[in-house]
Structures are given as C-alpha cells and as structure tokens.
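To start, I am sharing the structure in question, which I have written as structure tokens.
All protein chains but one are shown in place.
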Amino acid sequence: MNFDFSDDQKLLRENVRSFLAKEAPLTLCRQVLETDGKYSTTLWQAVAAQGWLGTAIPEKYGGAGFGRLELAVIAEELGRVLAPIPFGSSVYLASEALLVAGTEEQKQRYLPRLSTGEAIGTLAHFEGAGDPGNRSLKSTVRNGKLSGEKTPVPDGEIADFALVTAKSGRDFGLAIVDLHTREVQREHLDSLDPSRSVAALRFERAPVEWLGGRPCGWDTLQHIFDRAAVLYAFEQLGGAQRAFEITREYTLNRYAFGRPIASFQALKHRLADWYVELELTRSNCYYGAWALSHEAPELAVAACGARVSATNTFELASKEMIQMHGGMGFTWEHDAHLFYRRARYLAAVLGPAPVWRERLVTCLERREEAS
Amino acid sequence: MNFDFSDDQKLLRENVRSFLAKEAPLTLCRQVLETDGKYSTTLWQAVAAQGWLGTAIPEKYGGAGFGRLELAVIAEELGRVLAPIPFGSSVYLASEALLVAGTEEQKQRYLPRLSTGEAIGTLAHFEGAGDPGNRSLKSTVRNGKLSGEKTPVPDGEIADFALVTAKSGRDFGLAIVDLHTREVQREHLDSLDPSRSVAALRFERAPVEWLGGRPCGWDTLQHIFDRAAVLYAFEQLGGAQRAFEITREYTLNRYAFGRPIASFQALKHRLADWYVELELTRSNCYYGAWALSHEAPELAVAACGARVSATNTFELASKEMIQMHGGMGFTWEHDAHLFYRRARYLAAVLGPAPVWRERLVTCLERREEAS
Amino acid sequence: MDFNDTPEEAAFRAEARAWLEANAEPLAPGEQPASLEGRFDPEMVRKAQEWQRKKADAGWACITWPKEYGGRGATPIQAVIWSQEEARFKTPPNIFAIGQGMLGPTIMVHGTEEQKRRYLPPMLRGDEIWCQLFSEPAAGSDLAGLRTTAVRDGDDWIINGQKIWTTGAHYSKWGMIVTRTDPNAEKHRGITYFIVDMQSPGIEIRPIKQMNGMSSFNEVFFTDVRVPDRNRIGDVNDGWRCALTTLMNERHAIGGGAGGPEFRDLFRLARTVLWNGKPAIQDAGVRQRLADFYVRAKGLQYTSYRVQTALSRGQTPGPESSIGKLVGAPLRQNMAAFALDLEGAAAALLDRKAPEGALWQLAYLGSPGLRLAGGTDEILRNIIAERVLGLPPEIRVDKGIPFKDVPTGPRP
Partner (left out) sequence: MDFNDTPEEAAFRAEARAWLEANAEPLAPGEQPASLEGRFDPEMVRKAQEWQRKKADAGWACITWPKEYGGRGATPIQAVIWSQEEARFKTPPNIFAIGQGMLGPTIMVHGTEEQKRRYLPPMLRGDEIWCQLFSEPAAGSDLAGLRTTAVRDGDDWIINGQKIWTTGAHYSKWGMIVTRTDPNAEKHRGITYFIVDMQSPGIEIRPIKQMNGMSSFNEVFFTDVRVPDRNRIGDVNDGWRCALTTLMNERHAIGGGAGGPEFRDLFRLARTVLWNGKPAIQDAGVRQRLADFYVRAKGLQYTSYRVQTALSRGQTPGPESSIGKLVGAPLRQNMAAFALDLEGAAAALLDRKAPEGALWQLAYLGSPGLRLAGGTDEILRNIIAERVLGLPPEIRVDKGIPFKDVPTGPRP
C-alpha cells in the first residue's frame, strides 16, 4: 500500500511552500483584490521562473516532464496562499486539454509558451447562469468561424487564447481562438473574488481551428473537466486547510470570559468536525490524484468524488473561519473574506456543484452496468 | 391575529393530557410492544368512552361534532404518550376519508360505529417497498371484486374494514372492503414499532363497493392523505416534544466530571437547536391545522409543510434522545427506543418522506402558475 | 384559529393606515424598503428626521411610550400593527431604532426624572440621534470584559479607550457608553454607564469597512473625553445592571435580518435558471432542497404569527420569540449558497450582469454578518439554553477575582 506522496514529492511541497511564503503572502492576494489588478504579474513570472507552469508538460514541449502528482502538490500550495494568478485556467484547463486532445502541431505551437508563461490560456464554456449541456449550448462554428458569447470566462480578460466549446451542426468540439483578434470582444466583469479575474467574451465569426483537428465530442470535454477538477480540488483542499490553521490559532489566542475561546465545546467540537472533513477530503483528493496520474478508468468517479468533497469542505471552512473569528471576521481588513470569496469562485469555476454529484452517480451506474 | 388554539381547546388539551397520564403511561406502550398485543384494547375502550374517536364526526353520525382543531389537540397528546392504539388508521384515515368522500349511506353505515370504536377502519394503499404511484398501482377492481395485495397495512390485522386503493381500468378509486370475508387473507407482519401493528392483506375477488359510489380519482386520495398528514404531524410533534422533555430532564440530573451533562455545550447547544426545531415544527403544524379546519385551498401546501417538518423533527428528536442518554439510551429497558421506533413508524405510514418534499414543490408551482 | 384582527385591532389598523396614506407614498409592488445598510449622506439623515417629526406631531412616534414623553401608551400588538402598516410605505431608513428601541427604554428604567425629561422627548422626535457604545475589540460576546476606563475628576469623568461596532456614531448627538470604573472589583461589578456627547473633544470616529464592502459600523476612540457626572445612568459601579436592560431590548431592535432575498426569490431563480436547457426546478434534487428551505422559512413566519397572537391576547410572548435570528441568519446564508450553486459558473460574478443583478452574491457576502451582529449564533444558543430551557450557565473562571486578574491571553 503506497497511498501517499513520495518523499521527493514531499520535498517539493516544502520547497513550494517556503517559496510561496515569501512570494505570495495573503497581502498579495488582497492587493490584487483591492486594486482589481486582474492578476499578479510578479507572482506569475516568479512561478513561471520556477518551472511550475510546465510541471506536467513533457520536456519535448518545453515542460519539466513531471507527473500530475507533482502538479497536485503545487496546486494544494497555491490554494493555501490563494494565489492571485491564472494558474488554473492556463495549466489545469488549457495545457491539460492540449495534452489530452491537441494535435502534435497544436502541442508544439502552444505548450512551450504555456510552460514559460509567455502565453496564458483558458477554457471558455459557460454561457451565463446555470449549466449549458450538450443540448443547449449556443456557440457555433460555421466554416471555421466561431460565433457566440461566453460568460463568465475565468481569466478571459488576460488570456492570449481560449479553448471555446461550440457546436458545429450536430458535432461538438473545442475551438482554439486567438483572443487578440478583432472578431473577439472582451468585457471585464466584476468578480465575486476580485483576486481572480472573469470576463465575458463575444465572438463574431472569429477564425478558429478545432482542438485535435476536428470536433472532439462531449466526452472529451468531460474528461478535460475531470482532470481539472482533481487539480482544483487540491487548491480547494489547500485553502480549506489554511483557513483551518488560521482559525485554530485564533481560537487559542482569543480570550473571552477569561478562557481561550477554543476551550468552549461550541467551537472545540466544530473544530474537531472541521478537521474530520479535511481528512476525508484529503483522502478523496489523493484518490483523484492517483487516478489522474495513472490515467485510470476510475478517473471520472474519482474526480467527481474529489470535487464534491473539496467543494463542500472549502465552503464549510470559509464559513466557519468567519463565524469563529466573530465580528472581526466580517471586516474587510481581516483575511477571512478572501477565503470566503475564493471558496465560491472555485466552486463556480467548473459549473454547478449539484451537477457534479449527479454525474458522480451516473458514473457509478455505468460502472455497475459494466461489471 | 389569532394563530393559536383557543382557551377551550387548551382546556381540552389539559384534560386529555391528565387523562392519558393515568391511562397511557409509557409502560402501556412497552407492554403492547413486548407482548406483540397488536394494540391496547383497554386504552382503545377508554379513548372511545371519552368520545375522542368521534371528535370531528358530526353529531348526526354519532360523533361529538367538534372540529379538526380539537382533533389536532388530541393527536398531539396521543403522540406524547406513544399511544398503542389504531387511532390514526381509524380516525385520521378511515373516518376522515368517509367524511370527505363517502356517500351519505356510507357515512351512516360506518361513522357511528367508528365513533364508538365498535369498528376499526384503516386505509390500505402501499404495495411493498417504495411508493406506488397512480401509474404503477397493481390492485384492481373488476365487476365489483377486488384483487391484489397490500403491504404494509397499518392495523390491517385488527381493522374491521379497509379503504383499499385500486385501479379499475383507467379509473382509480378507494374500495371499501369488509376484512372479515373469506376473500381476504390477513397476515401478521413484524413491525419496526411493535406497539403499532402492521399486516399484509391479500384480496382474491373480494366484494367491494367504491367509496363515494364510484372511483373517486387520484386527487381525492391525495386530499385524504393531506388531511391525515396534518393530524399525524401533531402526533409526531407530541412525540418529539416529549422526547425532548425527558432528555432535558435527564441531562440536568445526570452528572459526569462533577457537572450536570447539560452544562457541556456539546449537549447544551444541541438542546437549544432541538428546541428551535420543535418551535418551527409547531408553527408549521399550526398552519396545517388552520388550513385543515378551514378547508382552505392552502391545505395541500400546509399539509406537506407540516409533514416534512414534523417527520424531520421527530427523527432528530428520537436520535438525540438516545445519544444524550448515552449507553443507557441504547438499552431495551430504557424508553428511548420506543420513541425511535415510533418516529420511524410515523415517517413510514404515509409513504416516502422525499415524495412529500417533491409534492410540496409541485403544489408551490401550481400555486405560482395559478397566480 | 384565524389570521384576522380583533375589532379593536382592525380599528387601530384602519386609523394607522389612513394617516399613512395621507402622509406617505405606498411602496410599489416588489419595491424594497430603504435599507439601513450602505453609506449615509446628510440628506438621508435630514429626511429621516423630517419623517420622524411628522410622526411625532401626529402621535405616531414611539407609540408604546408613555404620553408624558410623547408616546400614546399603545399596546405591544398595536406597535406590531403600526410597523406592519408603516412597512407598506416608502419611508426613510430608521436611524432612530437603537435610541428608541434600546437606549430610551434603559433611561426609562434607570434614569433620573430629570434625565427622562431632558432626553426622551427629543429622542422620540428624532431631533437627537443616539448610538450605543458597548462592544470593544477585546469584548464582543464577552461584553463585560470591557476595558474602556472612566476615572473620576471632580464633577466629571475622564474616558479613555476604544469602542467598536457602533452604528451611526458619526451622525449621533448622544452615545450611551459602558466603562470600567473599578478594575479591582469583580468583572461585572466595576462598570458604570454614561451618556456621552458625541461632539466632545477627544472622540474620533472611523468607519469599519465590512467584508461585503459596506460600512454600517464604526470604531470610536476616546482620548481623555470628559463627561459630567450628571450624565451618569444608575449608580457608580452598577452599570452592568443598566446594560442588561439595554441588551434585553436589543432582541426587539435587531430583527432576523429584514431586507435581502427570501424564499420566493430562490423559488423564482430555480424556475428561471437553466440546466442543460431546462429550468433547474425540474431537477428533483433541487426540489428536495427547495422544500426544506420553504419549511424552514415558513416555520419562522408562522412562529412570528404565534408571537403576534400572544401580544394580541395581551400575553407576554413565549420563548419562541427568541429563535428568529438564530434561524433566519443561517437560513439566509444557506439559501444564498444554494442559489449560487444553481447559478453555476455565473455565481462567480459580482456584477450587474450576474443573475438577478447579483442579488444572491450580495446576500452570500452579507449573511455572515447577520450571524454575528447583535449576538453570535453561539451566544444565542447559550441564551436559549439558559434562559428558555433552564440549563446550567457556563462554568466561569472570570468570577470571584478582580477584573484586572482575569486572563486575557495565553501566558507568554
């Protein structure tokens, strides 16, 4: 039984953590959030310089050639510091999608620039409130031109290109779009978590090519989302864990009625329950990481499990963080709301949480029927 | 604003409570439960002698001619003592169904005997696990003869007649069946709550007549269930309230670590939350009682609300009662399991709880569309 | 059982409505009443004062107060009816609630006759606005842990320290402040209660920015602020008893988070937002959640009917009146979380383009405050457990020793 990260991966974690402790204190997240700066270019460059953007990209495309376990380690650490950079959009979504479904030529064209951070990529799927299923998606490609509107697009304002979900007749695929062309209009949207930027993208007959050379089908999108879900789950886990640590510390040092407030069972037992949720989530995330790194057939179930668990736990954590800090936790000056906002942003970025639960059961049914 | 019982009704409650304190201690429930006695005939006769069976039956049919508010008062008190009698089957279901949908002749035939307790009635709808919808019901009436199997039927072993849901071609109705005829086979089934008896009934071409003279339609069944749901909700409320009172008392008198266990926030705050649930449920029950007694168009929504609320709260109460009593609460000798069993019995008796939630939203949608 | 007024109540309601119709404009259907939250401008204060004076002149201000201070000695149910009726009209936000709801009643119980005559009538008319100076950074739930000091100096007292969570400090004429006057006494015994002129030298007011970007509260710093002894309420070192009167009235003043979205808004969202081309409400899982929210929201509403019924019958409402905020605030937060689940990716927008103009995003960001202000969830559970259910009080390690010896942090 070897269900844990290796010593090398743990060493990586230590290095990443101490690097981020210096380069990405929570004040950096706050700074982006308060100045509406879209993202921290200094942190982005620092992260790029560390080679983290290309962690899971093979060396022949300019990456470091590590695996998804290393990427998961980095994701958890970025989650802990609420890193205000487009790492998820560019790495978990765009780079992974290219690796999974891109043509050789597309990989050669995009991956080297993604690994160095020269280019930022994203994936544009949602079309307003709710969840656009295969049936109701409105964006279309005709004769190699994309028309439609996507909102919200994570980092849509700062990305250089996007993979855009679209129909073409009865087919479905991901269209690669250069966002610097005239046929693309970008509109800034205010984000619930202004340390993470979102935008509306409008395409009017924008020239595209299909990811993979032809419409890849809905299942490929699901697979791309599953992969991203595992990595986002590690970010969520990291955020929830950090919120817990800050709160635990506070309840030990904040005195009321002559006692540390952590000594009141009302908080003490909830901290114990919170810890339990963190451990269960960590285990589900590990399973997701295993499935992702082994390209296992269990990936879909594992990814849904990690996402549901991590989304629940980060929401719980961010609520409890404020509540246990009392009035101070509700102020702008306190960091609690950074976690509260980020938890919601990460819950939203891959679509409605109930849809992930629904899909988990669908996967279980398929497995059952196959067996 | 007059959203409470009247002084007369409160006086009735006091009288019922002190009567039941003498006639129906929890030992009576236990006695039926341990001896598998189906029900307490002595309590049944005592309750009949008080006239409670005919509370809401007009005087011309031998009843007391009070309203449903008085019946709700009695239901809550019967719930408090976990009364081991077929009150619900015979009064909330059979008598109310006859009043709502019976022909004049049927009322005259059955209601007087139901008011005196000479006859016990019940309603047989379920056909095994799950929920038989209008679409999937299997029991059928052909040429005035009923065939099919109903299980579990509350008090099916002791009832004299049953209203049996059945299809007749495309129609749906409630068939009145004399359970003493040869064409009816009754089988005792072990109950999760042996203080309340359940049975399987098999009909082989049993002679029937339709309640109301002809198939009454599915909506009438829903209406009958709604009415019963309000009254059962008061039983559930009474049970939950009594469990709370016993538990509160215990936590004040049980000492651990030199303190009453009620002084530990782990229990103290859960008792506060439990109290809150009781109050919310009481309010939802009152609204149900208002709608029932006024034959208000809001009845369906109000009944679903009362049922969902009361079912949740009695389940919570019966779980917490055991947990807060510690090991003693898990013993046979302690009364906690009587509440735990009754809570489940009452949750089951009108079909799956999620189906009631589903129906509540359906009613809200209809109301919205009507407005 | 019905929802009707008694004949007397109906008559009173008609009278109230008639006056309101003659003097105010009704809210349009769906229009939200003015909210206390947000920035205050002097113009809004002026309008609020104008409306208050109009009511006072007609005998509709603080109607439960005795006639001698400008009220009409109305019954509690009449107060409920009045506020129900007033809520149907377009009125300025109520910036007088803290004074009229909490501080006025405290002066009535503990003030001298002279204080009552001096302060109550202008409070009622809205000529003088009041704020409450209780909480401190290190004394929130544990209010009696306050450290702001008042030291006697001749006929005056000198106040030093910091208060927090003070609503309306910047437009208030008067503040009611609790101070520590004897650190050698037991915690609850060395506290004294004063009325302080908010324009006194040495007072600095700084607005607090909340996590939702609003500023409903202030920090107030006191540096050698001088208060005459005649502004003292109650005896020296007996201020805790007076403060309890204020706190007892707080529950009435702070509601279950009025304003903001409700169940019907959630229901509408579920009917309009599309999942794979179909309204989300067609999803049975969404329906299960909606049912539970509905039952909870209605349970709360019907509970308030029970409270009103008691008032209508001239009875004191039962303990059910204490559950409002404890149920309502988390319910708001949970409904908001679910609404954002329904919105999917668009939940990330705090933008005019967000569904329903970001109604639920704002509720999600605002609701944590409801669970904290005016008593945290945890304090409310303790209050219900102890006062309603008669469960034992917390074990106190801060009693029986001088206040200055009560631990305030980990030992170094």
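Worth pointing out:
Think of it as A, B and C in the order they're written, each chain with its own count starting at 1.
FYI, a contact is a pair of C-beta atoms (placed from the backbone, for glycine too) under 8 Å apart; a residue touches a chain by one contact, two chains touch by 3 or more.
Computed from a predicted structure; not experimentally measured.
For the chain excluded from display, the touched partners among the shown chains of the whole complex are A, B, C. Within the full complex, the residue among B:26, B:100 or B:189 touching the omitted chain is B:189. Annotation: of A:92, A:250 or A:290, A:290 touches the absent chain (contact as defined above). Remark: the residues of chain C touching the chain excluded from display are 283-288, 395, 397. Residues of chain B in contact with the chain left out of this view: 125-126, 128-136, 151-152, 154, 189-194, 196, 198, 200, 252-253, 255-260, 264, 266-267, 315, 319, 322-323, 326-334, 336-337, 340-341, 344-345, 347-355, 357-358. Think of the hidden chain as still there; on chain A it touches residues 1-6, 69, 248, 251-252, 259-260, 262-263, 265, 268-269, 271-273, 275-276, 279-284, 286-287, 289-290, 293-294, 304-305, 308-309, 312, 354, 356-358, 360-361, 364-365, 368.
In this text, only the chains that are shown with their structure count from here on.
In whole angstrom, the spacing between the mean C-alpha positions of chain A and chain B is 50. Centre-to-centre spacing of chain B and chain C amounts to 42 Å, using the average Cα coordinate of each chain.
Touching of two or more other chains is recorded for residues 265, 269 of chain B.
Listed for chain C are residues 378, 381, 394, each touching two or more other chains.
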